[in-house]
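For reference, the structure I am asking about is given below.
Of the protein chains in this complex, one is absent; all others appear in place.
Just so it is clear, A and B label the chains in written order, and each chain counts residues from 1 on its own.
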Amino acid sequence: MSQTTTSDRDGIASLLPEFNYRRLGLYLVIMLFVAFFVSPIWTGLVTSFKPPGQATQPLLPPGPELFTLDSWSRALDNLGRGFVNSFAMAVPATLVNVLLASTAAYGLTLVDWRRQMLVVLLFVFGIFIPYQAILVPLDNFWTNIFPLAKGLAIGNVTVIPANQRWGTLAELAITHVAYGIPICFLLFRSYYKTISKELIEAAKVDGASVTRIYTRIVLPLSTPMIGVVLIYQFTQIWNEFLFSLTLIGSSADQAATITLILSGIGADLSGTNFPLRMAAAFLAALPTIIIYVLFAEQFAEGLSAG
Amino acid sequence: MASVTLDNVTKAYGDEIAVEDMNLEIRDGEFLTLVGPSGCGKSTTMETIAGLTQPTEGSVYIGGRDVTDLPPKDRGIAMVFQNIALFPHMDVYDNISFGLRLRKYDQEEIEKRVDRAAEIVQLGGMMDRMPEEMSGGQRQRVAIARAIVRQPDVFLMDEPLANLDAELRIHMRTQLQRLHRELDTTIIYVTHDQAQAMTMSDRVAVIDNGHLQQVDPPLTCYNAPDNLFVASFIGSPAMNFFHGAVTDDGFGSEFMNLGFDPEEIGATPGKDATLGIRPEDVYLKRDREEATVPSETIKAHVDVLEPMGDEVFTYLLLEEDVETSAEGRGEGQLLLSLDPQTDIEEGQKVEVVFDRHEAHLFDSASEEAIAHSLA
Partner (left out) sequence: MESSQDAVAGAGTGEHAVEDRRARLRRFWKSDFVRSAPYWGIPLLLMGLAVYGGIIWNILISLTDYQGFLERPDYGNLDLEMYRQALSDSAVHLTARNTFVLLVAFTSVSLVLGLFLAVLLDRDIREKSKVQTIYLLPMALSFVVTAQFWLWMYNYNDGLVNTVIGLFGLGPYNWIGNPSLVLGAVIFALIWQFSGYTMVVFLAGLQSISNDQFEAARVDGASIFKTYWRVIIPQLKSSSVSAAVVLMIFALKIFTFLYAMFGTYRPPKGTDVLATLMVREAFQLQKWAYSASIATILLAMSLLVIAPYLYYQYREGAL
């Protein structure tokens, strides 16, 4: 019994220094920044439930007499096509990206050959290119050289039928794959560098070929990084805007992606419809927010490694 | 089972030469250890034999077949790595059978071989464990089983015990010797630990600076080291050295003189020479009859005592004013090993002798051995 009391007293005593002014100040500053980071999102959220024109008092939610879901349902109508388009483009693009980046990182990290650093540099350099530097050729390529949206025929045989919507989305997906490879490559490479060289040598001595080592050893060991890259790259492609604008152009286009539609929503000559815009912004961000909330750790890892 | 031959093998990484012009013949069924300090080229030599790296020049033969251009898998070798290198996503059975499955053996044969290998390394009943659920020693046994299951002609072991704790290392040492006896396969073993080299091998290949220093049975390396490097590297605690010169009637140095006929042992008077005496060949004067051919008495005083349990390492200073050097023994210091019962204390004056029959003389310039007995 006496032991319990002493340890109780110790317990309280050890808690006491926790509750000092410095600690209190620390939590206050932390909460202040929480408010800083959340407030633009919060004010957007409460505004989206207010009728247009009556969106005052930006921090307060609407009272029951003003509360409306009109903006959300209008936004959903507007964005519906964008959801389909963005998913149809981003999902395959992300998957191909992961595949190509992981094979490239494997061949340039775990298989050893002379001067491979030169090729590695080419990939890494690709991460930092401002896309403006390839935008004009990119547009020229898909409009004049290889207009996939107008179909593809070899001789008289139609290989790919012309389809403005899906063809354009395919162009966009291929573009995302090509320019997404470098960053995904680096993510995989940083991970593969942690795989022990002896593990690969052991498989080699056991008789595994370059291909076998990849499929039987490296790929099964890559699962955590595959998750990180999938999350990171899907978010990137979903959020991307410049390529969409360049290849699709107008938010009225059948192939318009979600970010493209969002950029033009709720603005007309009479002014900006903020509740509609806010609702649309939340809808457009929904998949990435869900992914982020579920996989915040992987997302952070992708960011800090990249 | 096969012999392994290195024929003029050189391996350079850019300007860095890791191994130079190495000729080594490893006999069929032999347990040979490549030993040397880290960075001496022993691992490169092993990788060249395994085919994990290509020699810049020279050839490698396994069982008389030139394998220089063959990939590791076609060389009839199996390898155990320092970091054990088990595939972390496979259980014990899958790890051991990996190589056999790649080679498309039939299921029955695979199971038979895995069972046999598991039996040899005493891993029965652990087949579905994952590597992370096992202790270091168990993992090392899986790695060994993975190697023996392939029934290779040659086993390559690259510091396989380096990451185990001391007790387990000694246990595994005897296990490996038993394994060699049972399998009767050529084993090439790399280590920087001369104790492992001494205890397990049929022959030891001492390597320094990319060059082969001596290839001989362990006791030969110990008793008749070819040069100063081998003399200092093999044996623990290390040999005592005295730097001096050959005189007309023996060896002379600041702290120690020794009379003998230079001509008889082929030494040239006037040349710089180094005298080497192992700690166990030094005796207190009263035990001088234990030496086969005792030397004259040497006066000294006790500097430091290091009781090791079964013996006491006794560091002597041969003159009053000699300073103890910070890094091990310097000139004028002499280490001997005494029975723990000996009544001796630090600062005490003592007289010692050494066994001339076990004294080594080296040419200081070429570092080659001149004689292994100065009786």
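Just so it is clear, a residue touches a chain if its C-beta (ideal position, glycine included) is under 8 Å from a C-beta of that chain, and two chains touch if they have at least 3 such contacts.
Not measured: the values here are computed from a predicted model.
What chain B contributes to its contact with the hidden chain is residues 69, 71. Take chain A: the residues that touch the chain left off the picture are 26-27, 29-30, 33-34, 36-41, 43-44, 47, 55-59, 100-101, 103-104, 106-108, 111-114, 117, 119-126, 128-140, 144, 175, 177-179, 181-182, 185, 209-211, 214, 235, 238-242, 245-246, 249, 259, 262-264, 267, 272, 274, 277-278, 280-282, 284-285, 288-289, 291-293, 296-297, 299-300, 303-304, 306.
As a working rule, only the chains that are shown with their structure count from here on.
Those residues of chain B that touch chain A in the complex are listed here as 50, 52, 71-73, 77-79, 81-85, 87-89, 98-99, 102-103, 146, 150, 156. Across the complex, chain A meets chain B through its residues 196, 198-199, 201-208, 212, 216-217, 220-221.
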